[in-house]
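Only one protein chain is missing; all other protein chains are in place.
All chains are identified by letter, namely A, B and C, in their written order; residue positions are counted from 1 within each chain.
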Amino acid sequence: MNFASDNTAGIAPEILRALAEANPGFALGYGNDDLTRRVERQIGELFEREVAVFLVPTGTAANALALAHLTPPWGGVLCHAQSHIMTDECGAPEFFGGGLKLIGLPGDNGLLAPETVAAAIARYSGHRPHQVNAATLSLTQASEAGTIYRAGDIAELARIAHAHGLKVHMDGARFANAVARLNASPAELTWKAGVDILSFGATKGGAMAAEAVVFFDPSIADAMHERRKRAGHLFSKHRFLAAQFEAFLARDTWLRLARHANAMADRLAERLRSAGIQPVWPVEANIVFALIPERLDGKLRAGGAAYYVRESDRLPGGMQADATDRLARFVTSFATTEDEIARFAELLQKR
Amino acid sequence: MNFASDNTAGIAPEILRALAEANPGFALGYGNDDLTRRVERQIGELFEREVAVFLVPTGTAANALALAHLTPPWGGVLCHAQSHIMTDECGAPEFFGGGLKLIGLPGDNGLLAPETVAAAIARYSGHRPHQVNAATLSLTQASEAGTIYRAGDIAELARIAHAHGLKVHMDGARFANAVARLNASPAELTWKAGVDILSFGATKGGAMAAEAVVFFDPSIADAMHERRKRAGHLFSKHRFLAAQFEAFLARDTWLRLARHANAMADRLAERLRSAGIQPVWPVEANIVFALIPERLDGKLRAGGAAYYVRESDRLPGGMQADATDRLARFVTSFATTEDEIARFAELLQKR
Amino acid sequence: MNFASDNTAGIAPEILRALAEANPGFALGYGNDDLTRRVERQIGELFEREVAVFLVPTGTAANALALAHLTPPWGGVLCHAQSHIMTDECGAPEFFGGGLKLIGLPGDNGLLAPETVAAAIARYSGHRPHQVNAATLSLTQASEAGTIYRAGDIAELARIAHAHGLKVHMDGARFANAVARLNASPAELTWKAGVDILSFGATKGGAMAAEAVVFFDPSIADAMHERRKRAGHLFSKHRFLAAQFEAFLARDTWLRLARHANAMADRLAERLRSAGIQPVWPVEANIVFALIPERLDGKLRAGGAAYYVRESDRLPGGMQADATDRLARFVTSFATTEDEIARFAELLQKR
Partner (left out) sequence: MNFASDNTAGIAPEILRALAEANPGFALGYGNDDLTRRVERQIGELFEREVAVFLVPTGTAANALALAHLTPPWGGVLCHAQSHIMTDECGAPEFFGGGLKLIGLPGDNGLLAPETVAAAIARYSGHRPHQVNAATLSLTQASEAGTIYRAGDIAELARIAHAHGLKVHMDGARFANAVARLNASPAELTWKAGVDILSFGATKGGAMAAEAVVFFDPSIADAMHERRKRAGHLFSKHRFLAAQFEAFLARDTWLRLARHANAMADRLAERLRSAGIQPVWPVEANIVFALIPERLDGKLRAGGAAYYVRESDRLPGGMQADATDRLARFVTSFATTEDEIARFAELLQKR
């Protein structure tokens, strides 16, 4: 019953197998191999357009490289106050971006609202050269709250951003979970809606360590070659990053794995509701937040359930937490089993 | 006949197997897993002392993190003018180090001589705060020329460095090849000789993507946690970095693989000599440099041999290259076969 | 009637004279001159202890150098959300600090409260290495709202900061105005209350361009020599920075000038009150904020008054601004005359 994170799972069998299959023989290093070319074409086909693709091993690298590419050192990145780039990357965007500034904004359900973004752009524009000016909007899809932007939401946010000269980045560490849930294509959820660069995550979805920085406008991608190299993120045996991605995307494996993770989250949420516990935010991806009484928390852990507790000051307005309640975060993955959920449900019943 | 680099090879079977073996079940992310603990102990035992270990996927990351840790932004790193950090990392040390300065020094056979280092320290000391002052000495073992520092060489260089307040870094992307060749222990070639931090490479030696930054004084290692994270080099599924290293080191696999690579280089050098071509530098690790007449170069490539050509201005003093000669670099690896060498020898004969 | 800023004034006559007096003859460059030594002693005597002093031409330089010195690139600086370092330095602290993070906190009257700081430290501690951890507390004295921390306030804030390993920086661009107002010595308002480094401003107080970074613990100051130089802030003809400071401090000129500026602010506030307009925040230094109806704003400007308008979302809780009200900021200086205030009062009456 490990719900600590989707990165406590291992490698999906299809992807592990792909590493072995890519192994025989020699291949040019540093991304000059055939497998890498293949994956680039594959990602282009998936997004229905020409793209520039840069594979890296971690989501932090993908985000920080993308943000540094879009934002000058004296620019600001508008993002949700609880976004991963803001709270969990130890200042990687600031480091890669030569001291750029992340500007954390509030937003219900972990999502940014158009009026919030518009107001922030108004505030962080002009007053040059004294103030950092907004240069980039970063959206997290699916969000840290486990919620999802619809294609229309993204289009509206991107329209506002572009109208003021900002570029749009999407942190898609859980992009698969969002696409799997929505009745929309990868293209509709990204460039067709105005996203300029996507951090396309495979690691949480079942890879060992593979993320793609996808440029929907290849003409601005050139210097990313140097950025990636000098950040130490250009693999010499690059074929093994490519192999992970190829297997992730082949035969819709990524969507199948994400659908499973989402379904497990749905089921877990259902079990919580059956036990009288409402999820804090809508369960749209593979994350469920719930307020758990202290005693139940103890029982769950004693019974073998693993999960993290977050600061309860993030709770939605109006929701009251008892002093002893804990804001628990449950994350499911491709590796979560129905049996785990069932055992978890039993622990819930026993309280 | 791929001698382009030791990173055109794939993953050694033992290490690929280890990835699969580490896969089942859940594991805490970000290096908080048992396998990572095990590898840390394993590396400590190998070096016969307490160490602090940080695993990262690339040699550039290992070097740049280590150098940034040892050198203030206004400090200089003394290194060989042909070292990888100087010529092939696209300014990664400067980026990670907030604008530190690499100071490239000449040195016969790809190695730095004590008097060269002493003179450079004298030159880059004092004149504060106008001049960058030497803060770190970085040695490459085995060197880019395929040569090796003996334990006594390292001790002498480190003694000079330490006497002037410099720290000593070793770029050990091919450390295995050096240890395999010399009759010395890993400890003797590092901390016992005065090395403060080692970039211990496994990738070129047979791993997929795994390097260890090894601190021989763990008391100075603390902030490296943040450095690695904010550089995007902390793997979430960290067990797979650890698994590679565990298998690399287990049962002396690393030395066995390196000995094979070295032996293949020896044999290749022998075949060259038999064909009347003397290696440019002593063949001590898994690299052979040779001046190849243009016509032979064409024949070798036509016959299927892959290798790189380097600028011939690096040639040793006194050695004359014909205008049409090419400075060819042949690199062997764990995956090089005797058959490849034999076929290469045949091509040599045919000229 | 120029109340736009205290930097729209020129140079105080005493300080301008000092530039001329320092001019004859040759002097060693880069701070190695006698006048610089004299100013260092003078500042030490003023603060009643041994200090290390680094003169620079701008407040942004002083703040950014000090914060970068106290905060690692992966550290956070706690500061008021409206502080100058947060809103008006175009990311200088982030640039000098290699991508450090400013964490803006709310605070009534432009001041930080102990409980706010304590809570922020609790939030930005631990969760290593994923989150930026609080490393420095920066207090602005006098504040951007024109208010002042008492010695006891500073001591309480510094106690909390130090108890958790943070260092304390004071942005004293208007330190003179604070000291002039309070019945306390420079020592009591800084190191005796726990301040580690002070940006001691002279520019706004009457200098041409001179600020001192004052270390109350000289033992941690060494590398500041390099920081200043490589930021381009080490003057070759350094004697002219020193001359400004010497004249600023000699015969309590700084306090006399600041008392005048403060008195002019008091008078201006009084005139506003007489006209039925209450200052928004307590008038303690040389800044007066007031809500001015749009029509009056027009009349004042038409009559020749110069001042800036700020976003009214900074207003204290409970205070309501009409949609047409403007949050005007009036800043007085050593150069403000009673006549200007009188003319301003006349404009107020005419509405």
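As a convention for this text, a contact is a pair of C-beta atoms (placed from the backbone, for glycine too) under 8 Å apart; a residue touches a chain by one contact, two chains touch by 3 or more.
Keep in mind the model is a prediction, meaning the values are calculated, not measured.
Enquirer: Taking the entire complex into account, which one of B:L19, B:I43, B:C90 or B:L111 touches the absent chain?
Expert: In the complete complex, the chain left out is touched by residue B:C90.
Enquirer: With the missing chain put back, one of A:K192, A:R228, A:R267 or A:R329 would touch it. Which one?
Expert: Final answer for the missing-chain contact: A:R228.
Enquirer: Can you say which of C:H127, C:R159, C:K237 or C:R301 touches the chain missing from this structure?
Expert: Missing-chain contact among the listed residues: C:K237.
Enquirer: For the full complex, which residue in C:V56, C:I160 or C:A180 touches the chain that was left out?
Expert: Of the listed residues, the one touching the omitted chain is C:V56.
Enquirer: Contacts of chain A with the missing chain: which residues?
Expert: Looking at chain A, the ones touching the missing chain are residues 30, 72-74, 98-99, 128-130, 223, 225-230, 234.
Enquirer: Residues on chain B that touch the omitted chain in the whole complex?
Expert: Residues of chain B in contact with the hidden chain: 73-74, 87-91, 94-102, 123, 129-132, 311.
Enquirer: Please identify, in ascending order, the residues of chain C that touch the omitted chain?
Expert: That gives, for chain C, the contact residues 2, 4-5, 7-11, 16, 19-20, 22-29, 56-62, 64-65, 89-92, 95-96, 203-204, 208-209, 226, 229-237, 239-240, 306, 335.
Assume only the chains that are shown with their structure count from here on.
Enquirer: If we define chain centres by averaging CA atoms, which chain lands farthest from chain C? Would you check?
Expert: That would be chain B.
Enquirer: Round to the nearest whole Å and give the separation of the Cα centres of chain B and chain C.
Expert: A distance of 51 Å separates the two centres.
Enquirer: Taking the mean of the C-alpha atoms as each chain's centre, how many Å separate chain A from chain C?
Expert: 41
Enquirer: Would you kindly tell me how far, in whole Å, the mean C-alpha position of chain B lies from that of chain A?
Expert: Chain centroid spacing, chain A to chain B, equals 35 Å.
Enquirer: Residues of chain B touching 2+ other chains?
Expert: 226, 229-230, 234
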